[in-house]
Structures are given as structure tokens and as C-alpha cells.
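For subunit A:
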Amino acid sequence: MSIVLDTFTVLAVTGGLFFFLAGTVGLLRFPDPLTRLHALTKADNLGLGLIVLGLLPQTNAPVGALKLLVAWLLVQLSGATIAQLIAREARRGMPQA
Partner candidate 1 sequence: MTIGFALDSAIAVLVVAVSCWTIIARASFAAVVGFVSFGLLLTLVWVRLDAVDVALTEAAIGSGLTGALLLAAAARLRTSEFATQAERPSMALRVATALLSATATAALAGALFLLPSPAPTLAPAAAANAGATGLGNPVTNVLIAFRAMDTMLEKVVLLLALVGVWSLASDRFWGGPPSPLRGANTEGPLAFLARLLTPLGIVVGIYILWEGADHPGGAFQGGTILAAMWLLLMMSGVANAPATRFRSLRLVLISGPMVFLVIGLGGLWLGEAFLAYPVAYAKPLILVIEFVMTLTIAVTLALLLAGPPTREASR
Partner candidate 2 sequence: MNATVFGLCGAMAAGLGLYGLITDAQPLRKILGFNLLGAGAFLSFGVVARRGAAAGFGGDPVPQALVITGMVVAFAATALAVALLLQLFNTAGAATLDTNATSEGNDPPVT
């Protein structure tokens, strides 16, 4: 049973790491703030979600799992809104840049 769970953890965390890598590559390669913001917020959020999913079997108490999910929820809620706010700023600065 624990082998199955550990394999699941390794797979999900590796998947998460892949999306963090993708987000960073996007951040480095994309030409303007809006696309860079896209790379950062979309890919990293998916990466964090997969890592949280992968870590769930490793928690030894239900409270621990709940806290992981709350952390993920907090990032989702704030990330979506803040990405929009930063995008507005980026768009106002665009004509000059």
C-alpha cells in the first residue's frame, strides 16, 4: 500500500516540478509582461496543485491534509485576482514600452 502511495507522490510531484520548469522557461523566453505573467501564473499554479496533490498521501493527520488544501486554495484565490491587477498595470505601461 505504501509503495503505491509513494509512487503516486513521486509521479505527482515530478509532474508539478515539470510545470514549474515550464513556467520559468516561459518567464525567460516570452517577449512582453503580459505573456510572462501568463507563464508565471498559469504554469506555477498548476505545478503547486500537483505538488499538493502528491503530498496529500504523505500527511499523517487529516488536519495536515486540510492545511495543505487551504494553502493551495489561498494561492488560487489570490493568484487569479492579482494576475488580473498586474495585467492592468502592464497594459497601461504598454504603449511606451
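Here is the rule we go by: contacts are C-beta pairs under 8 Å (C-beta built on N, C-alpha and C of every residue); 3 or more make two chains touch, one makes a residue touch a chain; residues count from 1.
As a selection rule, all candidates are chains of the complex that A comes from, given by their letters.
A quick note: this is a predicted structure, and the numbers were derived from the prediction, not measured.
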| item | value |
| --- | --- |
| In-complex contact of subunit A, chosen from 1 or 2 | 1 |
| Candidate 1-touching residues of subunit A, taken from the complex the two chains share | 70, 74, 77-78, 81-82, 84-85, 88 |
